[in-house]
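The complex appears here minus one protein chain, its other protein chains still in place.
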Amino acid sequence: MKGRADRDLLLAVLRDPRRFRTLETDEWGQFVPAARRAGILSRLACLAGDIDVEGPVPARARAQLGASRPLAEHHARTLRWEVARIRDALSGLGVKIVLLKGAAYVVGGLPAGVGRLATDVDLLVARDRIEDVERALVAAGFGAMKLHPYDQRYYRRWAHELPPLRHARRRSVVDVHHGILPRTARLHPDPAKLLAAAEPVEAPDLWILCAEDLVLHSATHLFQDGDLVGGLRDLVDLDALLRDFGERRAGFWDGLAPRALELGLTRPLWYGLRFCRRLLDTPIPDSTWREVERTGRPAWPLPALMDALALRALCPERDDRRTVGTQIARLALYTRSHWLRMPPALLAYHLARKALRAWIPRRDDEL
Amino acid sequence: MSRVRDLTARAIGELLRGPGLLLHIGPLVARIGTSLIELVEPTRSLYAGFAIADAEPLEDFEVRIERGTLLRRWFAPQAVAFVDGQRAFAPFPRSHCLPMLEWAINWCVFTRPNQYLLLHSAVVERGGRGLLLPGRPGAGKSTLAAGLVLRGWRLLSDEVAMVPPGTTQLVPVPRPVGLKNGSIDAIRRFAPDVVLGPSTAGTRKGTVAHMVPPDDSVARGTEPARPAWIVFPRFESGVATELRPVSRPEAFLRVAYQSFNYSMLGSVGFETLAAIVARCACYELRYHDLDEAVRAIEETDPAPSRPSSGARSEVVP
Partner (left out) sequence: MSSPSWRFPAGQELRWRTWDDEFLVYHTNSGDTHRLNAIGAAVLRSIGRGAVSIDTLVDRIAEELRLEPTGALRSEIVELLARLRGLGLAEPVDEPGPGPDGARDR
């Protein structure tokens, strides 16, 4: 089977999980590895649990789906426990702690958290409290992972987060952010606005971003903060958020484009909605889409170009069937991701140092 | 049901090069493929007794060993392992292709079937009583398992004990038994007419060879066993053979520590392992001489297990 057939199968099932019932045996043989490679097998297995998949599904396929669930359950337990320990560590500080990404989805009980593989906890706190937070975490047993001094300086000066902290005994990792994009990036969503609009989960101590901001963060993370490779998982998150909020929260669709405008995130929202619609059939109201098009559509030739690049990157082919086209696409997106994160001069410096260090052996010790 | 030995070498070669050889390995189905011609004969002999999964062609994992890319195809030739189409492990010298095939399959068996509790342990059985031999690589579990198998014990596995959660069953996953360095000679001395696959020198773990699993063990690959005892092998040069009892909590923690997915299974993992350990007499076996070690095990009757007392669950609100 060609690589593209893998992808089409995956997308077909994502659009309509009832497809599980109609897959042929050889399609299962393509589907399961493709889903695993995309990091979404356990999520699909959990969703399959909600649909009656007895009968037409081969017993072996059912066993494979079942075998993917324990890891996700373990991750969810671990996330919840880590969040509890972190909250304990920060409880005396009077700091508003906003959970991001996986931790937010799982602790917030959102469908996007179902079957998710993630154990790092991401937090957003006000920049002026970040030293206090770091100190409290260190006192609770978290330590800075030893980084090359250049990376340390990069994090503290330019990035939107502390270098990751790892717990000495539990080996868990917490990423403390003071923004959702690096300070050097081309877009500057105001963290203060995100913090102000956050909603309580376990008041008074834990918060998550409001619905619109969760969506915007997800889209921004995918389309502004990385190179999209393997990003199907993130697109699936975005789709899950959109479907859930679209259904449950009155006024969500109307508020999305204005909020994006307010935070300066109209471009990533455009990309997010466009790809969700095209690849995952996310039901987006026309009025919302028209508004997002008006405020966020990039100039020619970007839409068509990104279509070609992103599709290849989001659902990468198997290593043994990788085409030149995919490799070019991935290189282009890798370059783009750095371009988006830094101004040209800094980017050149950064890439030059990375290249230089690749030639010089270094110790990457962890505490 | 056709087995690998029913096929001609040519047919096997074509399958390996093409869609892959689909084999039943215990409850799992592996799809094995390679374009390396030198792997055809060893695959055929090591897996001779294994059943071919043609009734329902769906695998649990696919392992392919292919030639290295570009320059490394001919110059200091390398080979690459693919698992489900993804590169797995760093490229390796082409001469190591057989051990790498086995290790890649091992990796799949250790990491995929999380519907089972997976313990890093050899498993053999005699007279309806299963023996677990847990240990890290180098502890001597494969050697001891091979020795027992050569004395007529059934082989369930040389590396991984598979336990359906909530049960105390040991599910077989018989494979060629991997022997390293001194073990190879020890086994040859122990049983001079043992059938071993080709030896490969210079691997990360030294010299590696594989013992063909007995046909009977492979044929009974769907028949689980009930564990009766746990023996932790500790191979040490020059020591006298000594079988000493180990407390159940200690045995539990040692086994859990070496499990592939104990943590992943949460409280179900805890309960399942506790039930297994409760049924078993637990020992540690320090040994140097394989003969004596095998005899020590054969001559010890695992005491009819005293069930653990005071199993209790509390949920503190």
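Just a few scattered comments:
Each chain carries a letter (A and B) given by its place in the written order, and its residues are counted from 1.
The rule we apply is simple: a contact is a pair of C-beta atoms (placed from the backbone, for glycine too) under 8 Å apart; a residue touches a chain by one contact, two chains touch by 3 or more.
All of these numbers come straight from a predicted model, not from anything done at the bench.
Taking the full assembly into account, the omitted chain touches A, B.
Within the set A:Ala34, A:Ala159, A:Val174 or A:Val201, the residue that contacts the chain not displayed is A:Val201. The omitted chain makes contact with just one of the residues B:Gly152, B:Gly166, B:Gly202 or B:Pro249: B:Pro249. Contact with the omitted chain, checked across A:Arg4, A:Arg87 or A:Arg183, is made by A:Arg87.
Taking the complete complex into account, B:Ser263 is the one of B:Ser45, B:Ser263 or B:Thr300 that touches the chain left out.
Subunit A residues in contact with the hidden partner, per the touch definition given at the top, are 74, 77-78, 80-81, 83-85, 87-88, 91, 106-109, 141, 201-202, 205-206. Although one chain is not drawn, its touching partners on subunit B can still be listed: residues 247-249, 252-253, 256, 263, 266-267, 270-271, 274, 278, 308-317.
The criterion applied here is as follows: only the chains that are shown with their structure count from here on.
Between subunit A and subunit B the centroid-to-centroid distance comes to 38 Å (mean Cα coordinates, whole Å). Against subunit B, in their complex, subunit A makes its touches with residues 25-26, 28-29, 33, 36-37, 58, 60-61, 63-64, 66-71, 73-74, 77, 318-321. Residues of subunit B touching subunit A in their complex: 29, 56-60, 62, 64, 66, 82, 84-87, 112-115, 261, 263-266.
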